[in-house]
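Note that this complex is displayed minus one protein chain, with the remaining chains in position.
As written, the chains take the letters A and B, and residue 1 is the first residue of each chain.
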Amino acid sequence: MQQILSKNEVQELLGRYPNKEAALMPVLRAIQMKEGHISKEAEHYAAAILELHPSRVREVVAFYSMFREKPEGKHLILVCESISCALLGSETILEHLKKRLAIGVGETTADKCFTLETAECLACCDQAPSVMINDELFGPVTPEELDGILEEKMKG
Amino acid sequence: MIVKVLTRNFDKPDSHTLAVYEAGGGYRTLRKVLESWTPEQVVEEVKASNLRGRGGAGFPTAIKWGFVPKDSPKPKYICVNADEGEPGTFKDRHIMEQDPHLMVEGTILSAYAIGVQTAYIYIRGEFVLAGERTEAAIAEAYAKGYLGENILGSSYSLDIHVHYGAGSYICGEETALIESIEGKKGWPRVKPPFPAVEGLFGCPTVVNNVETLANVPLILDKGAAWFAGLGTEKSGGTKLFTISGHVNRPGLYELPMGTPLLEMIEEQAGGVTGGKKIKAVIPGGASCPVLAAHELDIKMDFNTLMAAGSMLGSGGVIVLAEGTSMLAALLNLERFFAHESCGQCTPCREGTRWIVQILERIERGEGTAGDPDTLIDIAEHMAGRTVCPLGEAAAGPVKSFVKKFRDEFLPGPGPDAGPSGTEHHPQVAGQDG
Partner (left out) sequence: MPTIEIDGKIITVEPGLTVIQAADRLGIHIPRFCYHPGLSPAGSCRMCMVEIEKIPKLQTACTTPVVNGMVVRTDTEAVQDARRSILEYLLINHPIDCPICDKSGECLLQDYYTEYARYTSRFLETRWRKRKVFILGPTIVMDEERCVLCSRCVRFFEEVSGVRRLGIFQRGSEAYLSTYPGEVLEDLYCGNIVDICPVGALTDRDFRFNQRVWMLKRGHSICPFCARGCNIIVDFNEDSDIQVNDSRVYRFRPRFNTKVNDYWMCDTGRYGYKSLDAAERIREPLLREGKRLIPVGWDRIIKRAALRIRETLASHGPEGVGVLVHPTVACETALATRELFVEQLGIRNMSTGFPVDPSAFEDAILIRRDRAPNRRGLEMIGMVPKGEDVPAGQLAAGWATGRIKLLYVLGDDPARFHNPQGPSPIPAGEGILILQKSTAGPEDARARMVLPAAMPAEEDGTFVNFEGRVQHFDAALAPLGEALPACEILRRLGEALKVELHPECWRLGQETWAPSSSS
C-alpha cells in the first residue's frame, strides 16, 4: 500500500490523542491536503494505519461535507447559501457563477480550474453575500466583483 | 451602548499576536491565579460572576463545571467549542481571528479550575484564518511557558490540541463534538450520561463555547462583582451580538446583556436598509423562533427572550425587512436543518425532510389549505422527541413562522409571495423584489 503520509506526520497526529481511532479526522484532513481528495485507496490506507475497518473510515468521509471523494478543480468556490446571505442575494451570486462557469453545483469546469459548491453559513454574515475561494473569504460580493476575482485566479 | 470588554483588543494592529495581548495585560491573570488561587477559588469567582454559557443554551458555567466528579480517577477533558455554525452567528470566529490568546488564556484558567490536563479546541473546518491564528497563539503560549509542563513554574500542566471539524453543523452539539474528536461521525449521544460524567474517551468532560471561555480571564482579573454588574441580575457580563440581514451596518457588537433589540438594530446596525420597516427578527441564530414586528420591543437576554417564546441562542440577530418572503426564509432555514440532521433519529431525519418537501410544494404553488396545520403538527411531534436539540431547533422556526405568518403558507399568493400570482418564485431576498 502506498504511504500517503510520512511516519513522522502520522506519529505527530497520533500523539494528540489517547487512542489511534481518534486520529482519523486529522489523518483524513492531512491526506486531503496532500492529494486534494480522499480516494478509495486513501480510505484503505487510513483504515490500515489506524487499525479500523474501512467501513468506519468511509462513514466519516461520507458524513462530513468537507471530505471530498473525487478530485476537484484547482480552485474550490463555496457560495454561502444560508439565511443571512440568502437575504442579501446569494441566489443571484450562485446563478451568476453557474452561468459564468457553465457548470452546476458540485461540478468542475472542463479545464479543471474551478469547482462550484454551495456552503452552509460560513460565519461571515456581516459580509453577506459571501463566497469562499479556497482559503480566502470574499464579501460582500457583487457578480461584477466576482468576475474580477475569477480572472485573477485564472491568471495565477 | 458599546462596551469594549471582550473586544478591547480587536481594533489594535496585530491584535492576534502574543506581544499585543501581553501589552494589554494578557496572561497576567494566569500568573496571578497559578501563584495564589486554588482551583476552587476560581470556580467560586466564576460562579459569583453569573457567567452563563454563550454557546446557545445559557447554562451557568460554574454549575456545569461543578458536575464534574471530583474523585474520578480518570483523566478529565475540556473541549472548546469553536464549531460556530449557527446561521447568523460569527462571534467566535472574530475572537479567534482577532484575539486568540484571550480564548487560550480562558481555556487554561478554566482547565485549571476543573483539574484538566488535556484540552481540545474543536475548530470548524472552514475556519482557515481563525485556525491559523489559534494554532499560532497556542505555539506562542507553549514557547512562553503558558502551556505545557509546569506552567509558569507551578505544579500545573496542560496541553492544548486543535481538532478541526470537516463541515458538519451538528458537531457543534456537545456530544456530537465529542464523537467527532473521537474520530467518528457526528452522531449525538443519548443523555444521560452527561459529558461531565462520561464524555470524551469515556472521561469527565466539559464543553464550553469560545466566548464563554474568553470571559474567564476578565472575570478573574477584574472580579466577579464587576462582571456581574455588566449584565442583568441573572446573567453577567457583556454579550457579543452579531447583526446581519437587512441592516445598514451588519457586524459584531459587544453590548451589555439586556440591551433592547430595537436599539441594537437602529443604533448599532444603522437601521434597516432602504429605510424599510422591519417585518421580523430572528433574535439568536437560525434555530431561535422568529419574532414578528409587534414583538420587537424586547430586552436581549436569556430570560426575557425565553419568556417571549424565543431564545437568545448564540446572539445572532437576523433582521428581515418588509417584502421578505417568510415562506422562502423558512424554506431556507429548514433546508439547512434537513441538510445538517445527522440522520440518526427518526423524527428529525424524516421530519426535517418532510417539512422541506411541504414548503417546496407550497412554493411551487401546489399548497393546500391543510399545509399550515400539518407543518405545525410535524414540528410539534419532533420537538422534545429527538436525541439532541437539533430536532427542537428545526421545529422552533416552523412553529413560529407558520403561526405568526400563516397567510404566507396558505395556497394562493401571500402578501410577499413574489410578482403577481402567475409566476410563483419568491426569493428570500425581499430587498429588491
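Keep in mind that, in the parts below, a residue touches a chain if its C-beta (ideal position, glycine included) is under 8 Å from a C-beta of that chain, and two chains touch if they have at least 3 such contacts.
The model shown is predicted, which means the values in this text are computed figures rather than measured ones.
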Please provide the labels of all shown chains that the missing chain touches.
-> A, B
Pick out which of B:K32, B:K70 or B:R361 touches the chain that's been left out of the picture.
-> B:R361
Among listed residues A:R29, A:R58 or A:H96, the absent chain is touched only by A:R58
Pick from B:K234, B:R353 or B:K403: which residue touches the chain that isn't shown?
-> B:R353
Where chain A meets the chain that is not shown, the residues are 40, 52-56, 58-59, 62-63
On chain B, the omitted chain is touched by residues 168, 170, 185, 190, 338-347, 349-354, 357-358, 361, 368, 370, 374, 381, 384-387
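Please note the rule applied: only the chains that are shown with their structure count from here on.
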Would you mind pulling out the distance in Å between where the CA atoms of chain A average out and where those of chain B do?
-> 23
Interface with chain A, chain B side, in the complex: residues 75, 84-90, 92-93, 124-129, 161, 163-169, 180-186, 201, 242-246, 250-252, 282, 286, 316, 318, 320, 324, 328-329, 332-333, 336, 339-340, 342, 427-432
Note which residues of chain A are touching chain B in the complex, please.
-> 16-19, 21-26, 28-29, 50, 59-60, 63-67, 78, 81-84, 86-89, 91-92, 119-128, 132, 135-137
